[in-house]
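The other protein chains are all here in position, but one chain of the complex has been omitted.
Think of it as A and B in the order they're written, each chain with its own count starting at 1.
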Amino acid sequence: MDRSREIFVCLLSAMALLVFSVVFLLAEDETVIGSYMVGGAVLLWIMVRMGVYEKVITAVSHHERLWASLVFIAALILLFFFRDNHYCLFLVGTIFCYTIAVLGLNVQLGYTGVINFSAASFFGVGGYTAGMLLNQGLVPPFAAFILGGVMAGLVGCVLLLPVLRTSGHYSALVTMAFALLFNVFLEVNESFGGPQGIAVPSFSLFGVDFGSDVEWGSITGSFYLRYDLFILVFLAIVFIMVRRVERSWMGLAMDAVRLDETASACFGINIVRWKVTAFTMGNVLMGMAGALYAMMLAYISPANFTFSDSLLFLSILLLGGMGNCWGVLLATSIMVVLPEKLQFIQEYRYLLYSLLVLLMIVYRPMGLLPRRTRVVTSEDVA
Amino acid sequence: MSLLSCTGLTMRFGGLAALNKLDVHVEEGDVIGLVGPNGSGKTTFFNVLTGIYTPSEGRIVFDGQDITAKTPQEICRAGIARTFQRSRLCLELTVFDNVMMGNSKNLNLGFWHNVIRRKAFFQECRDDEARIRLMLKALNPTLADKIRKPVGELSMIDRRRVEICRALTGRPRLLLLDEPSAGMTQDETRQLMDELVAMEFEGNRPSIILIEHEMSVIKRISTRCIVLNFGRKLCEGSYDEVTSNPVVQQAYLGTEVV
Partner (left out) sequence: MDGVLLAQFIMNGLMLGMMYALVAVGFTLFFGVLDIIVFSHGDTVMVGAFAGLGTYVWLQSVYPDIDTVWVCLWVVLASLLAVCLLGVVLARGLIMRLRSSPPLNTLLATMMLGTVLREAIRLFYPDGSNPQPFPKLLPDTSWVLGGVTVRLDSVLLFVGGLLLIGGIHLLINKTKLGMAVRAVAQDSEAAQLMGVNFSFIVLLTFALGSGVAAFAGLMNGIYYNEINFSMGVLLGAIGFSAAVIGGLGNIYGAIIGGFVFAFLQTIGAVALPFSSAYKDVFAFAVVIVLMAIRPTGFLAERSSQRV
């Protein structure tokens, strides 16, 4: 395909995606939603069978910078469209926060192969740090957001030694033990609100309180709009950064560590350095995402950060395709929106998640969007 | 002074001495054939040299520097590179990535350079790609076109070539080749060795220690042979000296009463 046609395909698919999401978020009736989903799936299947899907993916991957801008603009349009819909804006904000956290997990697990079964705990560390600091009135909200990440990174340092020394299921045990420990700790510790949790004051930036509804001239909207815009910008920065890390010498070193530690060591790659970098970077991202999520949610409790939630994060990563940032975005959207839209499966959410991931592992272990072979020298890099 | 001198090198696993008071000296420009029956400690010797194992006793001096208890990373920096008996390439990465992995000691791995200001990084990338293309071409002209292919799609002989390039790209002073002919046909082996002999990479030719079962290969390219058995050095000398040595024949063929 020539360049202009590829660009046209990018534009078209971004628009299709936007329309699909808007209609999906607008739909209320469950039969409509159900048939819409089935229709979408059938269409996708036909596209895959006819080879169109692969062509679209190739076109998009050739113009990633353009595609990323298009998706960003589409997200802005989506937010503007739903500007006074609390519920949809909250859903979108949740997707953004989870995506940031799973991108952190992607750096750890997808790039470097550091197993972390306590992602939700680090997400929670960020949230609780922000909440506690703001409740005490110690720091301004922006600092609380940053410190949430810092704190998650520091807590991660406690786990560094065992995580570095162990591998495989032993690493899993260490992080799993931490996830359980963290949850029990939150439940029994009275100063963190115990099982009831704590209220978290709203975010504010440059004196603008994010807790009040939006009134910009003639435009009025839900207070979630501010959160979503801020988180979207942060997500964009994180996304670009994580993507750049992947396509750099850092990413090469991380891949090498994941794929073959012995060979990496023999070629002078410092394994400890890269595992520490990836683990800390991931935890900081999870912590910052957690802080934003807590402020948006205004109320957090240990039930938000259980071991099952850690598993949810991991499932998202696996569903999207280990190591693929776009896959993370796609899978998070699916995993967050589906159960909300299909209220009748709300109750069966975890059951369906786990069945879905199980089937994925057995029949399509590479995920929905398998990671593409990295070509560092490619010119069009976001 | 020798490039590499190992004295009294011993490696014990429990009660078993995989290497037993081994003395090996390598001079600048040597191509040493390391031979011996299976389990005689050849690969263990490489693993000790590259720091994967720390020797139980003995000293390794490389280029005037004691590297006995150093980590693999430090030894790599000192200028020793190796290939592996069972190919240890990262199959999902491209040829370029695999070869660059061998050069990682020279790369700027800073966050600023890699993620924030990418201009210098891209320049570096282009330069490196051009350099590696040349190098692949020097080994085998067809390989250069596969530079952006994942290694998993390559044939066995191409993988061996990539592995050799990966070891060479960091410009080592000593190259350890662990059975490069394993898994290849005789024709392929001969071809690979032709290429290796013919290759003049950026004018610097490392000294080589080569583990090989294929004696014709040893005969062709080695300047000196060392025979190991049960972790000890049986004998050392030119190919003809070694192959005519009765002790060596005994080690390979078993005790024969004539």
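Convention: a residue touches a chain if its C-beta (ideal position, glycine included) is under 8 Å from a C-beta of that chain, and two chains touch if they have at least 3 such contacts.
Given the structure is predicted, the values throughout are model-derived calculations rather than measurements.
Touch with the chain that is not drawn comes from one residue among A:52, A:138 or A:184, which is A:184. Note that of A:314, A:337 or A:375, the residue touching the chain absent from this view is A:314. Considering A:174, A:198 or A:294, the position touching the chain not shown turns out to be A:174 (whole complex).
The set of chain A residues touching the chain not shown comprises 109, 115, 159, 161-162, 165-170, 172-174, 176-178, 180-181, 184-185, 188, 262, 307-308, 311, 314-315, 318, 347-348, 350-351, 353-355, 357-358, 361-362, 365.
Operating definition for what follows: only the chains that are shown with their structure count from here on.
The touching residues of chain B, when paired with chain A in their complex, are 50-52, 71-73, 76-77, 81-82, 84, 88-94, 96-97, 100-105, 107-109, 111, 114-115, 118, 121-122, 125-126, 129, 148, 150, 166, 170. Of all the residues in chain A, the ones that touch chain B in their complex are 241, 244-245, 248-250, 252-253, 255-256, 259-260, 262-270, 373-377, 379, 381.
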